[in-house]
Every structure is written in C-alpha cells, then in structure tokens.
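Submitted below is the structure of interest, expressed as structure tokens.
Here the complex is missing one protein chain, while the rest keep their positions.
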Amino acid sequence: MISEVLTPEPFFMLATLLFSIGLIGLISRRNLFVVYMSIELMLSSVNLVLVVFSRLRGDMGGSVMVLLMIAVIAAEAALFLAMIIQLVRSRRSVDSDDFAQLRQTKEQL
Amino acid sequence: MNSLNAIVLIPFFSALLLGLIYLVNPSKDRFSLYAGVGVLAPLLSAILVLMVGWDMMHQPEETVFHSKLFEWINLGEMDISVAFMVDRLSVVMLSFITFVGTAIHVYAVGYMKGDPGFGKFMSFFNLFMGSMLLLILADNPIIMFIGWELVGLCSYLLIGFYYKDPANVKAANKAFILNRIGDFGFIMALALLFLALEGNGYTFAAIEANLSMVDLSLLSLIGILLFVGAMGKSAQLPLYVWLPDAMAGPTPVSALIHAATMVTAGVYMVARFAFLYNEIPQVGEFIAIIGVTTALFAAVIAIYQNDIKKILAYSTMSQLGYMFVAVGLGAYSSGIFHVFTHAFFKALLFMGAGAVILALHHEQNIFKMGGLRKHLKLVYITMFIATLAISGIPPFAGFFSKDAILASAFASEHYVIWGIGTLTALLTAFYMFRMLFIVFFGDEDNKSKLEPLSKTITYPLVVLAFGSATAGFLGVNEAYGGDNLFSSFLALPDKALHLSHSSEYMLGALNVLMGLIGMGLAYKLFALNPKEPTGDSLWQRLAINKFYVDEVYEALLVQPLLQMSLFFDKVIDQKLFDGVVNYSVYGYRHAGSLFAQLQNGKVRYYALYIMIGVSMISLFMLTVIGGL
Partner (left out) sequence: MLWSKQSILSAFGFLIAMLAMAGVFALLENSFLFLAQIMVSVGAVVVLSLMVIITVNMKDEDLPDEPKKLRWILFSAILVAPFSFLMYRALTHMHQSFGVSQEGYGTLKSMGGELFSHWVLPFEIASVLLLAAMVAAIVIARKEPN
C-alpha cells in the first residue's frame, strides 16, 4: 500500500520544513516558551527522518533510536521547563534578551 | 687529571657553602666557621696546584694536562665543553695565585674580623678565587671569558662591599662598566676568531693549529680587540680610571684582586694568545706603546697622590704597563715573570698599607701618618723589602723581572720604549720611597693609640716578604750567572733576543742607578720634612687631579651619553614609541568595542551568528560542491 502510493521525498520535505521552522523560531523569537518548542520541533523532525530511514531499510534499529530519543526529549522538556520556571520566578520574564549574562559588561572591561 | 677539576671547584663550592650559611642568618656571628672554611678552600687548591706543578715538572715541556668536567654546548660543529687544561704557563699563574691568594685570605681573616658581613666577604673572596682559577685553567676562550666575567663580577661585589656609602657603589659601578667596555672587545674578538676559523677551533690548541686560516689583517683586528679586553681588565690607558676608584673596597680586596691577580688576567690572556700575537708583531708594538705610556702616566700621577692606597693603585697600573711592554714585544716569559714577582710585592705592599690603615683607625692620607717605623716594626721591614723589590734594587724580586723587560725592549731595538721604561723605573723608586718615608719616617705626632695588629695580619706579611725577596731568583738569567729557570720552565714562544752580557750588565746597572736616584731623591725631599703637594704650579695641579682624565671622560662621554639617554627617554621613547603604541592601542580598543557590540549576551544573536556561518557553508557546498 504505502509502497505503491508514496515516495520518501514528501517525508523528507516535511522533516526539512519542520527543522527549518524550528531553526527560524529559535533565532527569531524571544519568548522562551517558543524557543523551547522550536527545539522540540527540530528534535521531532530528526525523529521523523530516523523513522523514514528505518522504514526504508526495514531495520527496527532506527525505530528503537527514535524511542530512546523520545525519552531524551521528555527529559529535556522537564529540564527546560524547570529552568523556565526558575527564570520566571527570578525575573518575572520569559524574554531571552533579559538574560544577557554572557555579555562582558563595561565594568568587567 | 681530576685534581684540575677540584682546584677550580673547591673554591666555588666553598663560596656557595659560605654564602648559604651566611644567608640563613646574616646577623649571627660565626667567625671561626667562616674563617676556617674560607681559608681552607684556597689552601686546598694551593696544595693541589703544587701537586700538579710537581707532575708538570717531570714531564717534557710541551706537556698539557686536560680535564673535561662536562660537555656544555654541542651544536653542529660547535663543541664547547667546560674543560680545563694546564700547561706550564698556567701552572706558574696558578701557583702564585693560590699561594698569594691563601696568604691574603689569612690576612683578610684578621683584617675583616668583626665586620658584620664577614661571611659574605669570605664567600665573595672564595668565589673570586674560583673564578680566577677558572680563567687560568680554561681550555677554551669561552670558558676563559666566563672566568673573566666572573672575576669582574667579584671585583664589582667587593669594591661595593660597603654598599651603604654611595661613593663605593659608584666606584663599583665604574669598575663594572669600564670592564664591560673591555669585555665587549674581548667577546667581539672571540666572535671574529670563531667565525674566521669556520668552526675549526674552539679550544686553544685547535685555534693554534688552525690559525693559518685567518688572514693577517683580520688577525690584527682580533689582536687589537683582545687587547681592548685586556685594557679594561688590566687598567691600561684609556680604560684605567676604574682602578684607583676600586680602592674603595676593603684592603684585602685591593691586595688580592686589584694588585696581585685579577688585573694581571689581561697579561695572562695576551700570553695565552702568544701564538696569535706572534703573527702580528705590529699589534704587539701597539700594546707595548700603550703599556709604556700607561706606566709613565700612572707613575707621574702616583708622585702627587696623598692616599696610600691610591698611590699603590697607580703603582699597580704602572707595573701592569711594564708587563704589557714585555708581552707586546714578544717577551712573554719576562712579562709573566713580572706578573709573578709583582704579585708578591704588590700584595705585600697593599697588605702592609692595610695594616697601617687599620693601626691608624682607617686613616689613609700619608701626610697624617709618619714615624711609624718604631711602632710597626714588622710592617715597616716587610714594606721596606717590598718597596726595594718594586724599585728594582737587587737582589729583590722586582729587579730581575723589570730588568728582563727593559732588556728585551732594548734588545728588540725599541729604544724609545726602553727609555721611557727606564725613566719610569726612576719615578717608581721615587714615589714608592716617598710613600715609605712619609709613612714610616718623620716625626710622630699622632701615634698615641695605635690599634694592635693580630697575628693573622702580620704573618702573611712575613711570608710574602720572603717571597718578594726571593722570587726573583727563579728568573736570574745567564748574564747574572743563573740559568733562567723561569723562562725555560715556561717554554712560551718568546722572540729570540740576543744581548751581550756586557750590555746586560750596563742595563742592569742603569736600572739600579735609577732606583737609587729615585730613592735618594725621595729621602732628600720627604724623609725628614714631608710636605703635602700644594698645587701651586699648573703642572702640580694637573698631576694632583690626575690630569683631569675623569673629568674629561665625564664631559666627553658620560654627559653626552646621559643627555642622549634623557633625550631618548623623554622624546623618542615617550613621544614617538609610546605614542605609536598608544595610538595603536587606541585603535584596537575602538575596533574591539565595535566588535564587542556583537557580543551582547543575547543567546538568539549567538544562534544567529552560528546560523550565518552554517548558511555560508551551505551555500558554498551547494554552489561549489553540490552544484545548485
């Protein structure tokens, strides 16, 4: 069924699109929640690619990897959200530009 | 020949030991420890030197003992080892250096007793002994140069020993800087020599073997530059001004370093390079002319000096001049012979002077002395012997060596040099006896409370007086019925000189006559009624003020240099270089703050930068590699 109807290209296109949207969101948005979701999106697109390849080769290894990735995503989500809560608590802000500690301030120069 | 290593290393180790002990607790009085270790080291070296000398005497004359301590630099064809060699010339130098050195160490124990820096002093003294022995025993000019520098350093340290007085520090700096000028010549000469030999000779033996590779004009330049080094170290015109000032150091220092040993290093170096100077007799003549000029010049100044140590300093210069006359004219044995005898009587004179100074509570002006003959009998007798020796009265040591030098000048038909040398002999006798008479004769007015002198001060005087009296017999030449043991032992490449016995007698008699005239004049003028030179006439003023050489140097060299340095400091450095540097710093700072705006701490900007890079690479890969 699927073998007759579909080629892998649409799936790859979808994965690429998802990844690009994630990247764009990561760069362009300041809302930490959006940034977080962009990262999740990118991870998911990788998952998609893995599954597609797993299906292409008929190899369950790729699927297992995706399963493990999902576990990692869950862990990452927990951490990221915990960090956001911490930041919100300290600054009452979800703006990534507010957290600019990486900069060398004038006093440090 | 491990004893060679030991000869050099013992004083170094002892210096290190003393220095460490001293540094642990400088204020603690450990007199007997310092004295014991400090004297033991040169004594051990002296004994070892005697043993080496004994071995040497039973070997054929061209025997050279070698000893390699360790390999130092081995780069391609350059192979320099810390190695020692000893031939007959070194043995002679070693023997008197260790012998006189030991005597002066003993003397120094008495002289410096009670000084808070005694441990430091003995450490420096031993360091000096080690450095001097290193200089003498060096197997190659590089090691010799290291010894050369080290003795300069010790000289600096000891001149400025009483560093709390700025004048002493100034004198030390002067000595050090003038020596540096000389050393510059030395090291230039070595560099030229090594370059010209193209790596075929780093040891003395190898240099001698390959000397024909160097062409004659370059060799002359090397000879002159080497002599510039000797000028600095041995206080010859025009680099002599440091030596009189060097008398600021304690008297044992003057005796050991600035009379007996270090200042003769220049003579030794020329003799060591005898094979080189024999190729270039015209440079030798230049050396002799410088030497004789220095001899006369220093003698004239010495006549008008008041300070007992300054007199002796100028006298040292004058005698060094004689030595350079000898080595310049190719009479290396005579030169070294004079170095040898001079070490005895000049060390003795300094030590006697030191004893007098000590007895009179650090009074150095001879016109404030007088009539010490009875109270300091032993000092008087020994100094009398030394004065006779330096004035060239037979049978004391100076006669034979000085006579040998003047005879060689006469025989090589340098009559002008001979004439000036003979005149200087007269002046020498005159100023030496002037000093002696003023100090020991005349009426006594301030002798009420003389400091008693310890035995460690007086005994070395006696030992050296014996040496001054008899050392000359080693070099009695055929004309006086000897067989010239000294020069036949030395086996240096002397120029053959032929002089009939009658003319030698004539020259000898002339010298004695000159000595006696000087002595008589001095007796007549100063023995009974000494008067300080007043500086009435122009000539006297000139001589008293040492011909204003220091002032001329100050005006001609020091001041322009100072002004130039100031100019460079204030204008070139601060305005030009600092300006350029500051402006470039300014530029960088601005560029930096421009770029710093990129680093604004906002994470998404960083992600953006990364993305820009990734984008570029992707474009590159698509267009160039992938083909869009």
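We call the chains A and B, going by the order they appear; numbering starts again at 1 in every chain.
We adopt the following convention: a contact is a pair of C-beta atoms (placed from the backbone, for glycine too) under 8 Å apart; a residue touches a chain by one contact, two chains touch by 3 or more.
Because the structure is predicted, anything quoted here is derived from the model rather than measured.
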item	value
Hidden partner chain, residues of chain A it touches	2-3, 6-9, 11-21, 23-25, 27-31, 33-34, 36-38, 40-41, 44, 47-49, 51-52, 54-58, 60-61, 63-68, 70-79, 81-86, 88-89, 92-98
Missing-chain contacts mapped onto chain B	608, 611-612, 614-615, 618-619, 621-622, 626
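Keep this in mind: only the chains that are shown with their structure count from here on.
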item	value
Partner chain B, residues of chain A touching it in the complex	23, 26-30, 35, 96-97, 99-104, 109
Chain B to chain A touching residues, read off their complex	596, 599-604, 606-608, 611
